[in-house]
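Submitted below is the structure of interest, expressed as structure tokens.
Selected chains only, in their assembly positions.
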Amino acid sequence: AQQVHVYAAASLTDAMNALVSRYEKTHEDVDIVPVYASSSTVARQIANGAPADLYFSANEKWMNWLDEQGVALSERADLLNNRLALIAPKDSSIDSFTPDADHPLAARLDDGDRLAVGDPDHVPAGIYAGQSLRSLGEWEALAPRLARANDVRAALALVERGEAPLGIVYSTDAEASDDVKTLGYFPADSHKPITYPVALVGEHPDDAARAFRQWLAGSEAAGVFRRFGFQPAGTDDS
Amino acid sequence: MLELDVTRQLGDLTLAASLTAPEQGVTALFGESGSGKTSLLRLMAGLDRPDRGVIRLDGETLVDTGRGVWVPPHRRRLGVVFQEARLFPHYRVRGNLRYALHASMQGEFERIVALLGIGHLLDRMPGSLSGGEARRVSIGRALLSGPRLLLMDEPLTGLDGARKQELLDYIARLAREVEIPIIFVSHDTDELMAVATRLALVEQGRIIASGELDDMLARLDLSDQLGGFEASSRLHAVLGQPEPDHRLIRAQLADGQQLLLPADAGAPGEAIALRIRVRDVALALEAPRHTSFRNLLAATIEAHDAERERPTVELTLRIGSERLRSRVTRHAFDELGLCRGQAVVAMIRSVSLSTSGRAQRQDVMD
Amino acid sequence: MLTPLESEALLISLRVAGVAVGAILVPGVAVAWLLARFEFPGKSLLDGLVHLPLVLPPVVVGYLLLVTLGRNGVIGQWLQAWFHFSLPFSWQGAALAGGVMAFPLLVRAVRLSLEAVDPGLEAAARTLGANRLRVLMTITLPLALPGIITGAVLAFARALSEFGATMTFASNIPGETRTLPLALYSLIQMPGSEAAAARLCAISIVVAMISLMASEALARRTRRRMAPRDR
């Protein structure tokens, strides 16, 4: 079977796995090989010659970076959007609320408690979280109290385990876990839009990759993405 | 007193030994290479456990497999001189000597260091020592631990003659002055003759005989095992007056006959024992005149083994109530026409003093 | 010479790695001794446990630490309740992660050199009245010293370079748990920070080299002191 290597952001893991098995059922001659890591890692691997047919990033920055490196990209499109969610352990006593100017986060953290986020220095989810906290005016107070994880799933785990009473992750991560509850969503305008661009990699992308890329942008895939909490681009079902 | 009755399987060899060593004196273990001497010492030291058996020291039970008694080596208070030096390479010589320095031996440090001739080595690391130097340090280390049982496994190999003699003297003196059993393994019969008071013969993992050295040496049934020892016999005497100008002293035997000995044999009036090798006793039918022999003793032939067809004949002579052994060629035996009951003159050229303070030394005595 | 960020990370790293090695040195040597000199039931199990951090990906080790020593972990709860002390998100936690990851290396190196100590010398010391502990302290350990130094430096280097378990268990908190490797990782992840990353990389290497060379010199000295005439 023809292999198609899809290099995708780690946050897409569950959704992509579902999509791949669905696609392969109807396309038996194609073998989709998904490779997950943080968008940055994946981007650097592609820049260094990883045999990628498709790059599916969790933000535009790394897609742009890849472009700047001179990697041939084609049929680039923003496929998905995501939201930032404030989460707490399932058995948390904190009530649901939407973090905004009237509902400061800092007030809900006891002394010594930390807020779990992806590292705002480089983890995309953390970068968005940082933007939100800044625009909500809470950065100064909370920056020293962050538990910075090296990817968004590690931040999720900190909340799942109850190490941190609060955490900021993508809504998709929150939905994937049974051990956390979503207290609320950060206002979409408090951070740059969370966009997942996809592109074919290479001077001469092969047909199977092109076909899969087309299928990912289609409605069947959109349904799956939605089921995992993503918002297919252009829709707004929040 | 050390009492031991143990068995232990060593590969094909079954060690099954039973031994008693008095609280005073040196007990020699003698036997061919591989007979089990070191293995026995290891059991006494607590480095190996017997399969079955009992070891008691001064009434204290060190090991009793039946009753499950086991005193670990460090509580046995022994001094072991191993067949190899086993110095601690990371301590200087001084540190090795002080490692187990016992309070009671504090004052002895200087003396033992001088005795061993290792004063100039105290600040050296053991790695650079010569074979004999390392061995001396290891002897010193064992002595300075103030043991109540001293186990020495061929301790004097690699030492030069003068040093060896001094150490033999020291060990002999130690054995007389201090009440600790000393077990001494050596293949050197001269060494054993010099230092041992008792002898245990080891053969194939068994102690086939043990007892007072002199008694053992007199036993004809052990002559094969004792091949290495020069056969000898012992005479008792009381020292008389010295002859100052010749640095000699007279010694009187029980039957009144006299011998001339070196002046340092002891003090007038002292009772001593003399060891005389068979090959130092020649015979004559009558006292020869004008020879260099000083010591001529009238004796009677009590027994001989001329019926064994050998080139030499062993004779037992009677001097008063004591026995003296001699060996002559069959040629001489035949020509002199010797027979039992005959009166002869024993011509003795050199003697060993076995109870003097010093370990024994041979002296020309004619 | 060093930027404030760099010196902060360096200091944290040194503290974390130093405390880690300090904390595991005695237990590490003790376990190595047990494994080298005794036969007992459960020895294989202990041996396996010791090596666990080596055979698992560091992130998993960090996760397991979180499960046991985290706020809701079996031991963590108890620490929290009795000492109001929690390890995750603290530099002590980072030191713990580093120590756990370094432990097998320490034990292995020490064990190898303990096994190389001539048991004849230990036997000699015992006949000289030294009990097992004194033999250990005066004969076995000093003779194994080069290996212990080696082991300690390996452990220090490993703790210094620890990333996955630290990140997972202690998080990447600037000024608290952001060690050199965590800072370095962050920089690598940020496009355009190559130069800064290279500087940090160089600092890590220099620190490690210094400790390696110091240990080498020390080990060589102890070895030379007790060298036999054949080299």
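Think of it as A, B and C in the order they're written, each chain with its own count starting at 1.
Methods note: contacts are C-beta pairs under 8 Å (C-beta built on N, C-alpha and C of every residue); 3 or more make two chains touch, one makes a residue touch a chain.
A quick note: this is a predicted structure, and the numbers were derived from the prediction, not measured.
Summed over the full structure file, the protein chains occur with the copy numbers A x1, B x2, C x2.
Assume only the chains that are shown with their structure count from here on.
Here the spacing of subunit A and subunit B, counted between their Cα centres, is 92 Å.
A straight line joining the Cα centres of subunit A and subunit C is 36 Å long.
The residues of subunit B never reach two or more other chains; the list is empty.
Across the complex, subunit C is touched by residues 38, 40-41, 61-62, 65, 112, 114, 119, 121-123, 144, 146-150, 154, 157-158, 161-163 of subunit A. For subunit B in complex with subunit C, the residues that touch the partner chain are 45-47, 72-80, 82, 84, 86, 88-90, 99-100, 125-128, 141-142, 145.
Residue ranges of subunit C in contact with subunit B, taken from their complex: 120-121, 123-132, 134-135, 138-139, 142-143, 145, 222, 225-229.
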